[in-house]
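With one protein chain removed, the remaining protein chains of the complex are shown where they sit.
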Amino acid sequence: MTQSHRLPDGGRVDRSAPLRFTFDGVAYTGLRGDTLASALLANGVLHVAPSLYRRRPRGIATAGAEEPNALVQVDGPCSEPMLLATTIELYEGLSAAGLAGLGRLDPTPDQAVHDKMHIHTDVLVVGAGPAGLAAALAAGRCGARVVLVDDQPELGGSLLAGRESIDGRPALDWVAEARTELAAQVDTRILTRSTAIGYHDHNYLLVAERRTDHLGPQPVPGISRQRLWHIRARRVVLATGAHERPMVFAGNDLPGVMSAAAVRAYLNRYAVLPGRRPVVLTTNDHAYATALDLVAAGAQVAALVDTRPEPPADLVNSARGAGIEVHTGSAVVGTRGHDRVSAVRIAELDADDVISGPVREVACDLLAVSGGWSPAVHLWSQSQGTTRYDDDLAAFVPAQAAQNVVSVGAALGVLDLAGCLGGGFAAGVEAADLAGFPSTAPSVPPTSVDRPPARPRPVWLVPGETGDPSEWSDHFVDLQRDATVADVQRAIRAGMRSVEHIKRYTTIGTAHDQGKASGVSATGVIARLLGARSPGEVGTTTYRGPYVPVSFALLAGRERGALFDPVRTTAIHPWHVEHGAVFENVGQWKRPWYYPRPGESTAAAVERECRAAREGVAVMDASTLGKIDVIGPDAGEFLNRVYTNAFAKLAVNSARYGVMCRADGMVLDDGVTLRLAADHYIMTTTTGNAAGVLDWLEEWLQTEWPELRVRFTSVTEQWATVAVVGPRSREVIAALAPDLDVSNDAFPFMTARETRLASGVAARICRISFSGELAFEINVAGWYGLATWESVIRAGGPLGITPYGTETMHVLRAEKGYPIIGQDTDGTVTPQDLGMEWVVSQRKPFIGKRSFRRADTARGDRRQLVGVLPADPAVLLPEGAQLVADAEASVPTRALGHVTSSYRSAALGRTFALALVAGGRERLGETVYAPLPDGVIAATITDPVLYDPKGTRRDG
Amino acid sequence: MTADTQRRSPLGHLADVLAAHSTGGERGVRLREVPFLAQLDLQLHPHGPAAERIATALGSPLPTEPNTVTEPGSLQVVWLGPQEWLVLGPDGSGSATAELLRAALTDEPGSVVDVSANRTTLELSGPAARQVLEKGCSLDLHPRAFGPGRCAQTLLGKVQVILHQVDAEPTYRLLVRGSFAQYLTDWLLDAMEEYRHPRLTP
Amino acid sequence: MLLIACPWCGERDELEFHYGGQAHVAYPADPEGLSDAEWGEYLFVRDNPKGPFAERWSHAAGCRRWFNVVRHTVTHQILASQSNHPVAAGQPKPVIA
Partner (left out) sequence: MSHQLPEHPDWLWRTPDPKRSYDVIIVGAGGHGLATAYYLARNHGITNVAVLERGWLAGGNMARNTTIIRSNYLCEESAALYEHALKLWEVLPQELEYDFLFSQRGVLNLAHTLQDVREGTRRVNANRLGGVDAEWLDADQVRAFCPIVNTSPDVRYPVLGATLQPRAGIAKHDHVAWALARKADQYGVDLIQGCEVTGFLREGDRVVGVRTSRGPISAGRVALAAAGHSSVLADLAGLRLPVQSHPLQALVSELLEPVHPTVVMSNHVHVYVSQAHKGELVMGAGVDSYNGYGQRGSFHQIEHQMAAALELFPIFARAHVLRTWGGIVDVTPDASPIIGPTPIENLYLNCGWGTGGFKATPASGWVYAHTIATGEPHPLNAPFALERFTTGALIDEHGAAAVAH
């Protein structure tokens, strides 16, 4: 394929590097330095895909991120939808297809890596056009840390598209020197191919860097495909340039209608001639350069249409001098053509934008349009800066800053190069100064000789040749949403007045381009149709991030798969893995759930584990319980205040179970606390609540009781805890801890002993039981956990010691009626509801106490914890089953309560459950019913303690 | 059987993996575990008589400038908060140091808790070490803001760490709770992967 | 991502902190002496201004200290943060009055 529209020379493309690519299945060749769009145009391809709803032909309309039409799906190991041909850098073998505004997700797993970086800087400059470069140079020279980001592969911004000069030399020479100087500054970082997508509070910006996309779709080993930079900046300089606006006239969506600035970029940067017989339509000075560059490139410019009755004479003369017919005070009022513009219709407009003369048709193959310039205020607005409408510029420009930020250059509405350079430089010096790097030797800013452009004449709505706005259904306001002036008019007729309503009625501005270039044009149209004095009266819709769409994968970064969320493991974990444990996620912890033998069912494994604990000896890794050292002369007093029961008088080396409530009286956590010395306790918390409880303690100490002399240290991982449970546990402990007298008298229930194990390891052994059986907990320093566990297994071997998991632990405790916080409670349960009046001190104050007297909390018919025995002892009530009094009650009906825990019990020889039941303790013996999808289960309410209610087993 | 042969550090089984993933050179980065450091959590009022006694006993005052570390003798004292420090020492030095600190504390309110087994230490060093941390740490680690002798309690990825910069190479130490050690190591190895490959030329 | 100055550790990302709601809400001196309505108010009712708000934060992933901040709830500007005189001033002020 020949590149029929490639200019013979010029441009920033590498003619020695031809690249093959396919688009919609057709093979083409382009050059390194091309975008997909410029390569297509070089091959004479303009049309991309039909429009979304009306299936109208649409072509490449711009040369950048504001593109409304040229959406493509790019093939690769995982194809990617909805990329812009105007921003995709061409690479060898690129394959893409046009999309009609609707993407397709590829189910192939995405193997690409995306990562993140967090950096800080004194000055962040966004945009490396003349204004941004000048700002970065200046700030860097002051010694500030500078980060300069730009979304293009090379620095220069709009200079890449033009033929300007700076300091009397080609502007791109200056850019090259600036780049060299910046690269030499130690503390300056340049990020190209990097788009600032978000500007958040406290000067926090997000920058999306495309690291390998230009190399092709294959992952590059070791290099993330894209990277999200999190940048905290002391000062920000926004030099994001301006977007050229489209104009709204009949048939403005035909392929071949293109932004004049884009045409200039295609000519000068990509050496592509988008049309051989163009017409230029403008409201302002800028498009004259496009017209002249077109002539220079060999095009025959059929007409230059300027809306202004009296454009600057020098511009008109230079155009006429180049052989261009100039129509002043006129506009293009319509286009002709099917798949591509073939002619435009030109007419004069009077001061009220009404057609005031004959319409002339001029043949052409391209219409370059400059509807004016909208400063790219997106990031500014995201930073909560305000904008105001500037009548002279016919644009919304930054007004009041909300953070430490300034806008410069075209982003501020400064449209002359000299102003951009000077303003950028001054802003760089100032930003550095405010960040603490005053300039010692102010250098001279670079200069240019151009002058600020003359006043534009925006024509927000070019009238149709016939009819009224309600009929102008090919005056497109939003190309991607196929939304037209007729749609806007309809919204207004329906009563809509606010730009936000019209947006939502018409969907204008909600497509992929988010109205980047067309949004202000839409405001202009609305203003016109509402009869508003100026677009400023109507305003714009809210600018929201991201500035350009970014992939989910980029935002997810590396928090995927194995790194999605931390996995916490105990010191004994390797043993559990080796011995086939099935794990349960408890918070971030992995806890053994049960240890099935080969071929064994869950139920059988749990039954076997339970039996071992009730009849022989069993062992569990209890290391995940939270542990907090509570130290100080007021430790006891402190515990008295946070627990419902008293701890101040607990004997040294004794342990006590405690319950904590929130201030509203609901159970927060429970656990056993051991007193190690007069001023030293160690508290245990539930696995999931460890961090929360420590926070809770610190909060009360620091914010309410700073006078209490007590300190907390989290020691959860300091200690590995091995629970040895069962009537024969004493034998195991005796073997392990030869120095310890393990007899009941010498080592009673709820006491602790420090000892040295036979292995030489120092241990603290407690007699605590969560199963009702004789039981011991061995605590050793975390790094001895595994060895200690192994020695327990060895010592218990002859007794058939059986490791057990959380499921067995749950069965054993439920048989004893012990609740699990979070399973048998849900934040609405008091200790009294759990039947634990005994744990609630009547004598001392504690957090939550006052709440028990509230009307509802004191009610007798609150849901209370009871046991529930299914009538059929083989039937297991599902946890979460609801209980009703009347099996026949018709729906809707109120439940009495629900089953919180339910198990098969080997010890009881039947199934059983715990439930929270309204007035449950008054209902012992009553029959209740659990209506379930596949039938009703009858059950009897009982006391929750079903196993060994007298507690005869805990001493062995 | 002596107790020491029974000890397992949380990452002991990964020593070879860490070595294999470490790289040298201009953008190299190395990771290793420094197991079994003695660690004592010390809390007390920074200006009471006990603090003075501790200064005398250690031969240097506790660091009171936030986010700094002092190095009396073979110990390192890491500032954790206005009234809290972590005293680090060589393996085995814990009980002696604890005694010294407790003795100095006497009956002044405060606490000394042996937390040697609570955390393990990862050492990350080499020219790319800072970049590896920047992948998941929001602190400003630029030499102007952070450097040898500085420390912070912060987040690396989703994991809470005590970060301590040891030297200017840079070498960092990361103290992490044992239960998170494996995950943090996986995270670090993944973040280091980039530096095993040639730099991408623009 | 707010940047919050811990009076002790310095400026850190919001993620390191726990939010503690309105500042200066003291635990009632005598809860038992309160009516249900007063107690309910203490439990559940907090100011919720649109504008400057004195609130508590705890540096949960850092030094675990609680402190007060005045933040504008629309702009998120931090208008005041409990000042940092950790050592010189001796015993840190009880934070919440």
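Going by the order they are written in, the chains are A, B and C; count residues from 1 in each one.
The rule is short, and it goes like this: a contact is a pair of C-beta atoms (placed from the backbone, for glycine too) under 8 Å apart; a residue touches a chain by one contact, two chains touch by 3 or more.
As the structure is a prediction and not an experimental result, all values here were calculated from the model.
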Visible chains in contact with the missing one: A, C
Residue among A:Ala27, A:Val449, A:Ala604 or A:Leu932 touching the omitted chain: A:Leu932
Selected residue (touches chain absent from view) among A:Arg451, A:Arg544 or A:Lys649: A:Arg544
Residues from subunit A at the interface with the omitted partner, ascending: 52-53, 78-82, 101-107, 109-110, 198, 200-201, 204, 206, 228, 384, 490-491, 493-498, 500-501, 504-505, 507, 510-512, 514, 542, 544-546, 549-553, 555-557, 559-562, 564-565, 567, 584-586, 593, 664-665, 822-823, 826-828, 851, 854-857, 878-882, 884, 891-895, 898, 900, 930-933
Missing-partner contacts on subunit C, residue numbers: 1-2, 14-15, 18-19, 21, 36-37, 40-41, 43-50, 53, 55, 71, 73-76
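By definition in this document, only the chains that are shown with their structure count from here on.
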Separation of mean Cα positions, subunit B and subunit A [Å, integer]: 31
Numbers and ranges of subunit A residues touching at least 2 other chains: 230, 232
Interface hub residues of subunit B, defined as touching at least two other chains: 138-139
Subunit B-touching residues of subunit A, taken from the complex the two chains share: 115-120, 145, 187, 192, 211-212, 220-224, 230, 232, 558-559, 562-563, 565-571, 574, 589, 624, 629, 631-634, 709-711, 713-719, 758-762, 781-788
Touch list for subunit B against partner subunit C, complex: 45-47, 64, 66-67, 80-84, 138-139, 152-155, 160
Interface residues, subunit C side, partner subunit B - complex: 1, 8-10, 12-13, 15-16, 61-65, 86-87, 90-92
